[in-house]
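The structure's right below; bear with me while I get my questions together.
Removed from the display is one protein chain of the complex; every other protein chain stays in position.
Then we have chain A:
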Amino acid sequence: MSVIAAGRVRRRRRSLVVAVALAVVIVALFLLTLSVGRSITPLGEVLAVITGQDVPGASFTVGRLRLPRAVTAVLVGLALGLSGSLFQTMLRNPLASPDIIGISYGSSAAAVVAIALLGLGGPIVSVIAVVSGLAVAFAVYLLSYRGGILGSRLVLIGIAVGMMLLAVIDWVLTRADVYKANEALRWLTGSLNSSFWDDVYPLAVAVAVLVPAALVLGRRLEVLQLGDDSSTALGVPADGTRLFILIVAVGLTSVATAAAGPVAFVAFLSGPIAARLVPGRLPLVPAALVGAALVLAADFVGDRLLPISLPVGVITGAVGAPYLLWLLARSNRKGGRL
(Lines give C-alpha, C1' and ligand atoms only; values in the text may rest on other atoms or scores of the structure.)
Protein backbone atom coordinates (compact mmCIF):
# COMPACT_ATOMS: atom_id res chain seq x y z
CA MET A 1 0.00 0.00 0.00
CA SER A 2 1.41 3.34 -0.93
CA VAL A 3 2.16 5.98 1.67
CA ILE A 4 -0.55 8.26 0.34
CA ALA A 5 -3.16 5.54 0.45
CA ALA A 6 -2.10 4.59 3.97
CA GLY A 7 -2.46 8.23 5.05
CA ARG A 8 -5.87 8.35 3.50
CA VAL A 9 -6.99 5.24 5.33
CA ARG A 10 -5.63 6.63 8.59
CA ARG A 11 -7.48 9.92 8.13
CA ARG A 12 -10.68 8.14 7.24
CA ARG A 13 -10.37 5.95 10.30
CA ARG A 14 -9.72 8.99 12.47
CA SER A 15 -12.76 10.83 11.17
CA LEU A 16 -14.88 7.75 11.80
CA VAL A 17 -13.60 7.51 15.37
CA VAL A 18 -14.23 11.22 15.92
CA ALA A 19 -17.74 10.98 14.51
CA VAL A 20 -18.59 8.04 16.74
CA ALA A 21 -17.10 9.77 19.79
CA LEU A 22 -19.09 12.93 19.09
CA ALA A 23 -22.26 10.89 18.63
CA VAL A 24 -21.66 9.27 22.02
CA VAL A 25 -21.17 12.71 23.60
CA ILE A 26 -24.41 13.93 22.02
CA VAL A 27 -26.39 10.93 23.23
CA ALA A 28 -24.96 11.34 26.72
CA LEU A 29 -25.78 15.06 26.81
CA PHE A 30 -29.22 14.32 25.38
CA LEU A 31 -30.04 11.80 28.09
CA LEU A 32 -28.58 14.08 30.75
CA THR A 33 -30.80 16.94 29.58
CA LEU A 34 -33.84 14.68 29.68
CA SER A 35 -33.09 13.25 33.06
CA VAL A 36 -31.88 16.26 35.06
CA GLY A 37 -34.16 19.20 35.54
CA ARG A 38 -35.92 20.76 38.48
CA SER A 39 -36.58 17.14 39.38
CA ILE A 40 -34.38 14.20 38.42
CA THR A 41 -36.04 11.50 36.38
CA PRO A 42 -34.41 8.06 36.52
CA LEU A 43 -32.82 7.02 33.24
CA GLY A 44 -35.09 3.98 33.01
CA GLU A 45 -38.16 6.19 32.98
CA VAL A 46 -36.54 8.52 30.42
CA LEU A 47 -35.91 5.58 28.10
CA ALA A 48 -39.43 4.32 28.64
CA VAL A 49 -40.84 7.71 27.64
CA ILE A 50 -38.64 7.87 24.56
CA THR A 51 -39.80 4.43 23.43
CA GLY A 52 -43.36 5.62 23.71
CA GLN A 53 -44.54 4.08 26.96
CA ASP A 54 -46.85 5.93 29.29
CA VAL A 55 -45.10 6.81 32.53
CA PRO A 56 -47.06 8.83 35.06
CA GLY A 57 -45.34 12.16 35.68
CA ALA A 58 -42.35 11.53 33.45
CA SER A 59 -44.53 11.44 30.36
CA PHE A 60 -45.28 15.09 30.98
CA THR A 61 -41.98 16.49 32.28
CA VAL A 62 -39.79 14.45 29.96
CA GLY A 63 -42.10 13.79 27.03
CA ARG A 64 -43.85 17.15 26.75
CA LEU A 65 -41.31 19.57 28.18
CA ARG A 66 -37.76 18.30 27.99
CA LEU A 67 -37.84 16.05 24.93
CA PRO A 68 -38.95 18.63 22.35
CA ARG A 69 -36.44 21.07 23.78
CA ALA A 70 -33.58 18.58 23.54
CA VAL A 71 -34.60 17.53 20.03
CA THR A 72 -34.73 21.18 18.96
CA ALA A 73 -31.28 21.71 20.45
CA VAL A 74 -29.85 18.81 18.45
CA LEU A 75 -31.49 19.86 15.18
CA VAL A 76 -30.55 23.53 15.58
CA GLY A 77 -26.98 22.57 16.44
CA LEU A 78 -26.66 20.23 13.47
CA ALA A 79 -28.01 22.88 11.12
CA LEU A 80 -25.84 25.70 12.42
CA GLY A 81 -22.65 23.62 12.59
CA LEU A 82 -23.10 22.38 9.05
CA SER A 83 -24.02 25.77 7.69
CA GLY A 84 -21.09 27.50 9.36
CA SER A 85 -18.65 24.96 8.04
CA LEU A 86 -20.04 25.28 4.50
CA PHE A 87 -19.69 29.07 4.61
CA GLN A 88 -16.23 29.08 6.11
CA THR A 89 -14.91 26.53 3.65
CA MET A 90 -16.51 28.07 0.61
CA LEU A 91 -15.35 31.61 1.40
CA ARG A 92 -12.04 30.42 2.85
CA ASN A 93 -12.42 32.67 5.85
CA PRO A 94 -13.00 31.50 9.42
CA LEU A 95 -14.99 34.67 10.09
CA ALA A 96 -17.44 34.16 7.25
CA SER A 97 -19.96 32.20 9.28
CA PRO A 98 -23.64 33.10 8.87
CA ASP A 99 -24.00 34.49 12.40
CA ILE A 100 -21.16 36.97 11.93
CA ILE A 101 -22.11 38.18 8.46
CA GLY A 102 -25.64 39.18 9.43
CA ILE A 103 -27.72 36.36 7.98
CA SER A 104 -29.06 35.21 11.33
CA TYR A 105 -30.02 38.82 12.08
CA GLY A 106 -31.92 38.92 8.79
CA SER A 107 -34.06 36.03 9.98
CA SER A 108 -34.46 37.48 13.48
CA ALA A 109 -35.35 40.97 12.31
CA ALA A 110 -38.06 39.61 10.04
CA ALA A 111 -39.38 37.39 12.81
CA VAL A 112 -39.46 40.24 15.32
CA VAL A 113 -41.30 42.48 12.86
CA ALA A 114 -43.76 39.68 12.10
CA ILE A 115 -44.45 38.95 15.76
CA ALA A 116 -44.39 42.38 17.35
CA LEU A 117 -45.67 44.64 14.58
CA LEU A 118 -47.81 42.42 12.39
CA GLY A 119 -49.11 40.24 15.21
CA LEU A 120 -48.35 37.01 13.37
CA GLY A 121 -47.54 33.70 14.98
CA GLY A 122 -46.97 30.02 14.23
CA PRO A 123 -45.38 28.49 11.15
CA ILE A 124 -45.78 31.59 9.01
CA VAL A 125 -43.17 33.31 11.19
CA SER A 126 -40.70 30.54 10.36
CA VAL A 127 -41.39 30.89 6.66
CA ILE A 128 -40.85 34.64 6.85
CA ALA A 129 -37.62 34.11 8.79
CA VAL A 130 -36.26 31.67 6.21
CA VAL A 131 -37.17 33.84 3.24
CA SER A 132 -35.62 36.91 4.87
CA GLY A 133 -32.44 35.02 5.74
CA LEU A 134 -32.08 34.10 2.09
CA ALA A 135 -32.76 37.66 0.98
CA VAL A 136 -30.15 39.09 3.35
CA ALA A 137 -27.60 36.48 2.29
CA PHE A 138 -28.02 37.36 -1.36
CA ALA A 139 -27.87 41.06 -0.60
CA VAL A 140 -24.59 40.64 1.30
CA TYR A 141 -23.26 38.40 -1.45
CA LEU A 142 -24.15 40.85 -4.22
CA LEU A 143 -22.85 43.85 -2.27
CA SER A 144 -19.48 42.21 -1.75
CA TYR A 145 -19.19 41.09 -5.35
CA ARG A 146 -16.68 43.18 -7.20
CA GLY A 147 -15.02 41.08 -9.84
CA GLY A 148 -15.03 38.20 -7.37
CA ILE A 149 -15.87 37.60 -3.74
CA LEU A 150 -13.24 38.50 -1.22
CA GLY A 151 -13.68 36.91 2.19
CA SER A 152 -12.71 39.93 4.29
CA ARG A 153 -14.81 42.33 2.25
CA LEU A 154 -17.81 40.05 2.63
CA VAL A 155 -17.22 39.82 6.37
CA LEU A 156 -17.09 43.59 6.85
CA ILE A 157 -20.14 44.21 4.67
CA GLY A 158 -21.95 41.45 6.51
CA ILE A 159 -21.11 43.10 9.84
CA ALA A 160 -22.49 46.43 8.58
CA VAL A 161 -25.69 44.81 7.33
CA GLY A 162 -25.99 43.03 10.66
CA MET A 163 -25.66 46.34 12.55
CA MET A 164 -28.41 47.84 10.42
CA LEU A 165 -30.73 44.90 11.06
CA LEU A 166 -29.92 45.10 14.75
CA ALA A 167 -31.07 48.72 14.74
CA VAL A 168 -34.35 47.57 13.22
CA ILE A 169 -34.75 44.93 15.94
CA ASP A 170 -33.95 47.48 18.66
CA TRP A 171 -36.51 49.85 17.24
CA VAL A 172 -39.22 47.21 17.14
CA LEU A 173 -38.42 46.38 20.76
CA THR A 174 -39.19 49.94 21.81
CA ARG A 175 -42.60 49.76 20.17
CA ALA A 176 -43.82 46.62 21.88
CA ASP A 177 -45.04 46.49 25.47
CA VAL A 178 -42.42 45.23 27.87
CA TYR A 179 -43.93 41.75 28.14
CA LYS A 180 -44.02 41.24 24.40
CA ALA A 181 -40.61 42.87 23.99
CA ASN A 182 -39.13 40.46 26.48
CA GLU A 183 -40.59 37.63 24.43
CA ALA A 184 -39.09 39.13 21.28
CA LEU A 185 -35.72 39.44 23.04
CA ARG A 186 -35.18 35.76 22.40
CA TRP A 187 -34.90 36.68 18.74
CA LEU A 188 -31.86 38.66 19.71
CA THR A 189 -30.05 36.04 21.72
CA GLY A 190 -31.34 32.63 20.81
CA SER A 191 -33.30 30.55 23.28
CA LEU A 192 -34.89 27.13 23.54
CA ASN A 193 -37.30 28.18 26.27
CA SER A 194 -40.37 27.89 24.10
CA SER A 195 -39.55 24.77 22.13
CA PHE A 196 -42.57 22.52 21.87
CA TRP A 197 -43.50 19.67 19.58
CA ASP A 198 -45.45 21.90 17.19
CA ASP A 199 -42.28 23.75 16.29
CA VAL A 200 -40.12 20.66 16.06
CA TYR A 201 -41.88 19.13 13.06
CA PRO A 202 -41.18 21.87 10.47
CA LEU A 203 -37.59 22.09 11.74
CA ALA A 204 -37.15 18.32 11.50
CA VAL A 205 -38.53 18.21 7.96
CA ALA A 206 -36.28 21.07 6.83
CA VAL A 207 -33.19 19.53 8.43
CA ALA A 208 -34.01 16.13 6.93
CA VAL A 209 -34.04 17.69 3.46
CA LEU A 210 -31.16 20.12 3.82
CA VAL A 211 -28.57 18.00 5.64
CA PRO A 212 -28.29 15.30 2.94
CA ALA A 213 -28.21 18.04 0.31
CA ALA A 214 -25.38 19.74 2.18
CA LEU A 215 -23.41 16.50 2.43
CA VAL A 216 -23.81 15.84 -1.28
CA LEU A 217 -22.74 19.39 -2.11
CA GLY A 218 -19.83 19.01 0.30
CA ARG A 219 -18.16 16.61 -2.13
CA ARG A 220 -18.42 19.22 -4.84
CA LEU A 221 -17.09 21.81 -2.42
CA GLU A 222 -13.97 19.71 -2.00
CA VAL A 223 -13.45 19.82 -5.74
CA LEU A 224 -14.12 23.54 -5.68
CA GLN A 225 -11.20 23.99 -3.27
CA LEU A 226 -8.86 23.13 -6.13
CA GLY A 227 -9.68 26.44 -7.76
CA ASP A 228 -12.36 27.53 -10.19
CA ASP A 229 -10.62 26.41 -13.38
CA SER A 230 -9.65 22.97 -12.15
CA SER A 231 -13.05 22.29 -10.71
CA THR A 232 -14.80 23.32 -13.92
CA ALA A 233 -12.46 21.04 -15.83
CA LEU A 234 -13.39 18.23 -13.45
CA GLY A 235 -17.06 18.73 -14.22
CA VAL A 236 -18.01 20.90 -11.23
CA PRO A 237 -19.03 24.33 -12.52
CA ALA A 238 -17.77 26.81 -9.92
CA ASP A 239 -20.42 29.53 -9.89
CA GLY A 240 -23.41 27.23 -10.06
CA THR A 241 -22.05 25.01 -7.29
CA ARG A 242 -21.40 28.03 -5.10
CA LEU A 243 -24.96 29.24 -5.59
CA PHE A 244 -26.42 25.88 -4.55
CA ILE A 245 -24.14 25.69 -1.51
CA LEU A 246 -25.15 29.20 -0.54
CA ILE A 247 -28.85 28.35 -0.77
CA VAL A 248 -28.50 25.19 1.28
CA ALA A 249 -26.26 26.83 3.90
CA VAL A 250 -28.52 29.86 4.29
CA GLY A 251 -31.54 27.57 4.42
CA LEU A 252 -29.95 25.66 7.32
CA THR A 253 -29.14 28.87 9.22
CA SER A 254 -32.57 30.30 8.67
CA VAL A 255 -34.57 27.29 9.79
CA ALA A 256 -32.39 27.06 12.89
CA THR A 257 -32.87 30.78 13.57
CA ALA A 258 -36.60 30.47 12.99
CA ALA A 259 -36.74 27.71 15.60
CA ALA A 260 -34.48 29.15 18.30
CA GLY A 261 -33.40 32.65 17.36
CA PRO A 262 -29.83 33.54 16.41
CA VAL A 263 -27.90 31.25 18.76
CA ALA A 264 -24.64 33.15 18.73
CA PHE A 265 -21.37 31.68 17.56
CA VAL A 266 -22.42 28.03 17.13
CA ALA A 267 -22.02 28.26 13.36
CA PHE A 268 -18.79 30.15 13.88
CA LEU A 269 -17.25 27.74 16.40
CA SER A 270 -18.26 24.34 15.05
CA GLY A 271 -16.20 24.33 11.86
CA PRO A 272 -12.83 25.23 13.43
CA ILE A 273 -13.34 22.82 16.34
CA ALA A 274 -14.22 20.04 13.90
CA ALA A 275 -11.21 20.89 11.74
CA ARG A 276 -8.97 20.43 14.77
CA LEU A 277 -10.49 17.07 15.53
CA VAL A 278 -10.25 15.84 11.95
CA PRO A 279 -7.30 17.57 10.29
CA GLY A 280 -6.93 17.43 6.56
CA ARG A 281 -10.52 16.71 5.64
CA LEU A 282 -13.55 18.80 4.89
CA PRO A 283 -15.16 18.46 8.33
CA LEU A 284 -18.86 18.69 7.47
CA VAL A 285 -20.18 15.75 9.48
CA PRO A 286 -18.01 16.45 12.53
CA ALA A 287 -18.94 20.15 12.35
CA ALA A 288 -22.63 19.28 12.42
CA LEU A 289 -22.08 16.96 15.38
CA VAL A 290 -19.97 19.54 17.22
CA GLY A 291 -22.77 22.06 16.68
CA ALA A 292 -25.35 19.71 18.20
CA ALA A 293 -23.10 18.97 21.18
CA LEU A 294 -22.43 22.70 21.71
CA VAL A 295 -26.09 23.67 21.73
CA LEU A 296 -27.06 20.79 24.04
CA ALA A 297 -24.23 21.57 26.43
CA ALA A 298 -24.81 25.33 26.43
CA ASP A 299 -28.52 24.87 27.03
CA PHE A 300 -27.84 22.48 29.88
CA VAL A 301 -25.39 24.91 31.48
CA GLY A 302 -27.64 27.93 30.98
CA ASP A 303 -30.86 26.33 32.10
CA ARG A 304 -29.82 23.80 34.75
CA LEU A 305 -26.39 24.57 36.16
CA LEU A 306 -26.46 28.34 36.67
CA PRO A 307 -28.29 29.88 39.62
CA ILE A 308 -30.37 31.95 37.19
CA SER A 309 -31.73 30.51 33.98
CA LEU A 310 -30.03 32.03 30.93
CA PRO A 311 -30.94 31.30 27.33
CA VAL A 312 -28.60 29.18 25.28
CA GLY A 313 -27.47 32.09 23.07
CA VAL A 314 -26.03 34.01 26.02
CA ILE A 315 -23.89 31.03 26.97
CA THR A 316 -22.63 30.37 23.44
CA GLY A 317 -21.99 34.10 23.01
CA ALA A 318 -19.94 34.28 26.17
CA VAL A 319 -17.92 31.23 25.11
CA GLY A 320 -17.60 32.14 21.45
CA ALA A 321 -16.44 35.73 21.68
CA PRO A 322 -13.16 34.99 23.49
CA TYR A 323 -12.44 32.39 20.83
CA LEU A 324 -13.02 35.02 18.14
CA LEU A 325 -10.62 37.36 19.92
CA TRP A 326 -8.08 34.59 20.25
CA LEU A 327 -8.42 33.85 16.54
CA LEU A 328 -7.79 37.51 15.75
CA ALA A 329 -4.82 37.78 18.08
CA ARG A 330 -3.28 34.56 16.80
CA SER A 331 -3.57 35.39 13.12
CA ASN A 332 -2.28 38.88 13.89
CA ARG A 333 0.78 37.57 15.65
CA LYS A 334 1.59 35.20 12.86
CA GLY A 335 1.27 38.10 10.49
CA GLY A 336 -1.19 35.93 8.63
CA ARG A 337 -4.36 37.07 6.99
CA LEU A 338 -7.81 36.28 8.11
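Quick note on the criterion: contacts are C-beta pairs under 8 Å (C-beta built on N, C-alpha and C of every residue); 3 or more make two chains touch, one makes a residue touch a chain; residues count from 1.
Convention: contacts and distances are computed from a predicted model.
Enquirer: Can you pick, from "Iron complex transport system permease protein", "Flagellar hook-associated protein 1", "4Fe-4S ferredoxin-type domain-containing protein" or "Flavocytochrome c", the UniProt name of the chain not shown?
Expert: "Iron complex transport system permease protein"
Enquirer: With the missing chain put back, one of A:100, A:203, A:224 or A:267 would touch it. Which one?
Expert: Only one of A:100, A:203, A:224 or A:267 touches the chain omitted from view, namely A:100.
Enquirer: Using the touch definition from the top, which of A:31, A:71, A:127 or A:156 touches the missing chain?
Expert: With A:31, A:71, A:127 or A:156 as choices, the missing chain is touched by A:156.
Enquirer: In the full complex, which bits of chain A touch the chain not displayed? Write them out.
Expert: Counting over the whole complex, chain A touches the hidden chain at residues 95, 100, 143-144, 146, 150, 152-153, 155-157, 159-161, 163-164, 166-168, 170-171, 173-175, 178, 181-182, 185, 188-189, 264-265, 308-311, 313-314, 317-318, 320-322, 324-325, 328-329, 331-335, 338.
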